[in-house]
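Just one protein chain is left out here, and the rest sit where they should.
To keep things simple, chains are lettered A, B and C as they appear, and every chain counts its residues starting from 1.
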Amino acid sequence: MNHEHNTSLADARRIIAAGEAKATEIGQPMNIAVVDVGGNLIAHARMDAAWIGSIDIAINKAFTARMFDLATADLAKQAQPGSQFYGIDQSNNGRVMIFAGGIPLVRNDEIIGAVGVSGGEGKQDQAVAEAAAAAL
Amino acid sequence: MNHEHNTSLADARRIIAAGEAKATEIGQPMNIAVVDVGGNLIAHARMDAAWIGSIDIAINKAFTARMFDLATADLAKQAQPGSQFYGIDQSNNGRVMIFAGGIPLVRNDEIIGAVGVSGGEGKQDQAVAEAAAAAL
Amino acid sequence: MNHEHNTSLADARRIIAAGEAKATEIGQPMNIAVVDVGGNLIAHARMDAAWIGSIDIAINKAFTARMFDLATADLAKQAQPGSQFYGIDQSNNGRVMIFAGGIPLVRNDEIIGAVGVSGGEGKQDQAVAEAAAAAL
Partner (left out) sequence: MNHEHNTSLADARRIIAAGEAKATEIGQPMNIAVVDVGGNLIAHARMDAAWIGSIDIAINKAFTARMFDLATADLAKQAQPGSQFYGIDQSNNGRVMIFAGGIPLVRNDEIIGAVGVSGGEGKQDQAVAEAAAAAL
């Protein structure tokens, strides 16, 4: 696949490094994952002492952000009881994460992958994901 | 693995015995499970007449408490609709339990495993888990 | 359920203790699991340093031995390519184990549960399971 239209391993590492820097700054170890244009994992890093249960969540937040081309924080609002996408987390073999920390990666107005962050409070995950995504 | 930094089978049995004593005291048979520092099962006991459906729940409450380094009773509050971790129970292949009864095991300020209890009301599960964890 | 017709937690612990004694004698740490007449877990113990991957296998060997009321070593012969039960390990959500180490528990000519052992060579698992089952 043409790398202009996809995320490369080098891109993923730059994104993860930026996320780690932010996580270190706020003092909360994180799992950070990057998926490509197909939603498939390119790279993942669990910082020392980060939650083990967040490995899966970080990867699936990235997956979700690319599956629906939106931030998981935005999906969260629409997946609450009574909202239009309530129950969407049952789809895709349970891989859809409906809380903050997943953000699409955009290059030249084209979504080319996504980053997912998990390991802290929702606001922390979101802040780290934003710092990571900005490094693309 | 160095047992100073992990839970041993002897530790797990002492923890389970303390939980059983509490369960007997309150008259509610329980499933009690202990996982190690990696979240993997060390020992499980189902007291006679305890719910069969709670085998899986006890094991996964212990798993959850180690995956996120917190009591499942605390996670429960944050996993309600509208809260920051709503939907987290979809992660980790459905093994995340978001109600009371799972507690991390702490030795020398380090989390070295967790205990999970299931078989009664939430308060009963929690009381037995607390008695069990205190025996580490 | 009438305990004359089922395995109790006290039975399970006696069985596991006998298995542990044999495992210690042969110098191979093991996972030992006991299921009841319904194939549901009563108790499990992972000896220190036993394989982590054998937790699931021990539990499922016990499950398999009760599901089909035979030793998994016997099922193994019939589950090879070209044999009559080839492919049976695809059934029951992948829980059917087709190698040695699972043995039904018999009381008064009635199968009331099973024991499963995993952590060593097939012959070792079988020897420990036999020692364990004999303690019923």
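Operating definition for what follows: a residue touches a chain if its C-beta (ideal position, glycine included) is under 8 Å from a C-beta of that chain, and two chains touch if they have at least 3 such contacts.
Only a predicted model underlies this, so the values are computations on that prediction, with no experimental measurement involved.
Colleague: Which one, A:15, A:52 or A:100, makes contact with the chain that was left out?
Modeller: A:52
Colleague: Considering the whole complex rather than only what is displayed, give the residues of chain A touching the chain that is not shown.
Modeller: Interface with the chain not displayed, on the chain A side: 3, 8-9, 12-13, 38, 40-48, 52, 55.
Colleague: What is the set of chain C residues that contact the non-displayed chain in the whole complex?
Modeller: Within chain C, the residues touching the omitted chain are 51-54, 56-57, 60, 76, 79-81, 89-90, 94-100, 121-123.
Colleague: If the missing chain were put back, which residues of chain B would it touch?
Modeller: Counting only chain B, the missing chain is touched by 1-2, 4-5, 36-40, 93, 110.
Everything that follows uses one rule, which is that only the chains that are shown with their structure count from here on.
Colleague: Sort the chain contact graph into one of these: line, ring, star, complete or other.
Modeller: line
Colleague: Closest chain to the overall C-alpha centroid, by per-chain C-alpha centroid: which is it?
Modeller: B
Colleague: Could you check if the interface between copies chain B and chain C is built from the same residues on both sides, meaning over half shared, or from different ones?
Modeller: Same residues, largely: of all residue numbers at this interface, over half are found in both copies.
Colleague: Counting only Cα atoms for the centres, state how far chain A is from chain C in Å.
Modeller: Centre-to-centre distance between chain A and chain C: 42 Å.
Colleague: Just give me the whole-number Å value for how far the CA centre of chain A lies from that of chain B.
Modeller: Measuring from centre to centre gives 29 Å for this pair.
Colleague: Taking each chain's centre as its mean C-alpha position, how far apart are chain B and chain C in Å?
Modeller: 25
Colleague: What positions in chain A touch 2 or more of the other chains?
Modeller: Where chain A is concerned, no single residue meets two or more other chains.
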